[in-house]
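Pasting a structure here, questions to come.
Of the protein chains in this complex, one is absent; all others appear in place.
Entry: subunit A
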Amino acid sequence: MLIKNNKTRAALIALLALGSVAAWPRVASADTVLRIGMTAADIPRTLGQPDQGFEGNRFTGLTMYDALTGWDLSSADKASVVIPGLATEWKVDDADKTKWTFKLRPGVTFHDGSPFNADAVVWNVEKVLKQDAPQFDASQVGVTASRMPTLASAKKIDDMTVELTTKEPDSFLPINLTNLFMASPAKWQHFYDKAEGADAKAKSQAAWTAFAKDAAGTGPWKMAGFTPRERLELVKNANYWNKDRVPKVDKMVLLPMPEANARTAALLSGQVDWVEAPAPDALPELKQRGFKLYANEQPHVWPWQFSRVEGSPWNDIRVRKAANLCVDREGLKDGLLAGLMVPASGTFEPGHPWRGKPTFEIKYDKAAAQKLMQEAGFGPSKKLEVKIQTSASGSGQMQPLPMNEYLQQALAECYFDVKLDVIEWNTLFTNWRRGAKDPSANGSNATNVTYAAMDPFFALVRFLQSSMAPPVSNNWGFINNPKFDELVKKARQTFDPAARDAALAELHAASVDDAAFLYVAHDVGPRAISPKVTGVVQPKSWFIDFSLVSMK
């Protein structure tokens, strides 16, 4: 079509020009997208209680959801501590220490627009604890109930107040509750009503399957697209209740990449902007190309957990202390692990509120270690044979074989003859629960299973309390020390947070003084990030706040 009329032509040109100008701001404010290569082989579950350990919580828990309590992830220098989340305050009942009152944060809505209130809290507690509740989901129970072992029930007091009950007095409850993520009951009910199924159980399962594909929490990120095993796309929740944590990036794409070299190549080729745990031997190249490397001490311990059953060589405290003094952890860090560890001098390091003041200093002192061994009756001509069960790989195990071989060589200088019993990771993990007396231990007198030290139960109680011996929990070596039992009870029943922390510090100091484990290393959660990404704060935590991140 030829436009002959000059006025019309001029008007069209003006319109086009205006259109072009109008298009400029859109180009200038194009969506910022942060692409992350995870170590997971699949997207962690998206329905509120993620699988795949704390990597799951990091990516599909704390992003899309909130819990009643949360972690302070704002500092790289201080230990992460528990802070208010969807609850603004909480208090234990003075008369009955099994009852807690939680005041809820007003004005919070789920991503689907439904309100967050006491009914939602009760519904979310019952999804994992009340077997006859319509929303009960067995697949979410394992990853939830074990992280809050004493939580028994929830009751609505009023719209903005709930009462939680524990099986026994337990001051750790507010810390444990960081793991119970609040999913939208209204959204689930919508899927339940639409679901086809022969019975309520089948409908419930169908509703959870649908919810996982189109989830709604209250978190700073909203689900925008999901392709199982390929990617999860999240967009910022501009209406997030905590204005300081409204994401600065418009979109975040999570990509499962279980192979370290593949993750590193994806970063180097510009396919992603951020990778978790890059291949250690690629670190120099990554640095040289301008990528930023982040690492910080994690609440994580790489130990040998000693058997204390009758006849175990570790029953002699001189032998336990000697092993702890015979390992050059700095050498392990700077040599084998290219700096990617923090030497462990206990479960918690100085600066942590639960560290305490141990009198036994865990450090490298070969002469002192040899002296202790000689006092215990060993020497160059009479070595002490110990057998360690470990794995060739596994979540959190860092580099289990080379690290154990390093220990083998180091301890040989202190008259230990270390034999390694290497088994598959899941089998080792299963054997962990069976204990040192079980045939599955294969005669080993120590096991090498790493552990997360986020909360007091996981970090201390399950290993040190005598009643936590197999088959109850992870006191693999059957430690039976009345002092530990007494201190565990004291910590659990001290409800003032500062006094509770002091009691935990006392328990931790006692465990170090007793050389309860061979403490070797803490993982540092290494990640490599494009220089385009700014504002990254890597706290002393398994978690990280993606809301703070910007893209240049």
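Points to keep in mind about this one:
In the analysis below, a contact is a pair of C-beta atoms (placed from the backbone, for glycine too) under 8 Å apart; a residue touches a chain by one contact, two chains touch by 3 or more; residues count from 1.
Simple rule for what comes next: contacts and distances are computed from a predicted model.
Missing chain, UniProt protein name, picked from "Protein HflC", "Protein translocase subunit SecD", "ABC transporter permease" or "Ethanolamine utilization protein EutJ": "ABC transporter permease". Only one residue from A:D96, A:D158 or A:E230 touches the chain missing from this view: A:E230.
When the full complex is taken into account, the listed residue touching the unshown chain is A:R462, out of A:H352, A:R462, A:R492 or A:R527.
Touching the missing chain, out of A:M257, A:A344 or A:M398, is residue A:M257. When the full complex is taken into account, the listed residue touching the unshown chain is A:L268, out of A:A76, A:A133, A:V246 or A:L268. Contact residues of subunit A toward the unshown chain are 33, 35, 37, 41-42, 45, 47, 51, 131, 137-139, 141-143, 145-147, 149, 205, 208-209, 212, 225, 227-231, 233, 253, 255-259, 261-263, 265-266, 268-271, 424, 426-427, 429-430, 432-433, 440, 449, 458, 462, 471-474.
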